[in-house]
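Sharing a structure below in structure tokens format, with a few things to ask.
A single protein chain has been omitted from the complex, and every remaining protein chain is retained in its original position.
Moving on, here comes subunit A:
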Amino acid sequence: MAGTACFIIVSKNDIPIYEAEVGSAAKKEEASQQHQFILHAALDIVEDLAWTTNAMFLKAVDKFNDLSVSVYVTAGHTRFMLLHDSRNEDGIKSFFQEVQELYIKILLNPLYLPSARIASSHFDTKVRALARKYL
């Protein structure tokens, strides 16, 4: 399991709809805002990269000091972004794919408005379980 891992889902209009610190490292007060900054800035890179490839998994697109940002772009241009300090690319890919499954289930909920914040605790638990499994 990664020391630091911050997972975030960004809707197609660039608003975070789900955030989770899934790393095992003790959370620092400063960390959450720093992670947001890095991930937010990485969106610029994603914008560039997303249109150059057919792949959904963009691998590590950006890094800041020793933290890398791996991104997975769904067909609806929702971006799964993971800030991590590990180098486990396969695990991250599997993690993203499984999360997409979950995300699709959320989308299938007729009461969920696309691009709204994901408040489902079930989703949260599942994502954290996946993070433990793959990261």
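One rule holds in what follows: a contact is a pair of C-beta atoms (placed from the backbone, for glycine too) under 8 Å apart; a residue touches a chain by one contact, two chains touch by 3 or more; residues count from 1.
The criterion applied here is as follows: contacts and distances are computed from a predicted model.
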(request) Pick, from "Glutathione S-transferase omega", "Small ribosomal subunit protein mS26", "Trafficking protein particle complex subunit 8" or "Guanine nucleotide-binding protein subunit beta-5", the protein name that UniProt gives for the chain of this complex that is not shown. (result) "Trafficking protein particle complex subunit 8"
(request) Just name the one of A:Ala25, A:Ala41 or A:Ala55 that touches the chain not displayed here. (result) A:Ala41
(message) If the hidden chain were put back, which residues of subunit A would touch it?
(response) 14-17, 29, 32-33, 35-38, 40-45, 47, 51-52, 117
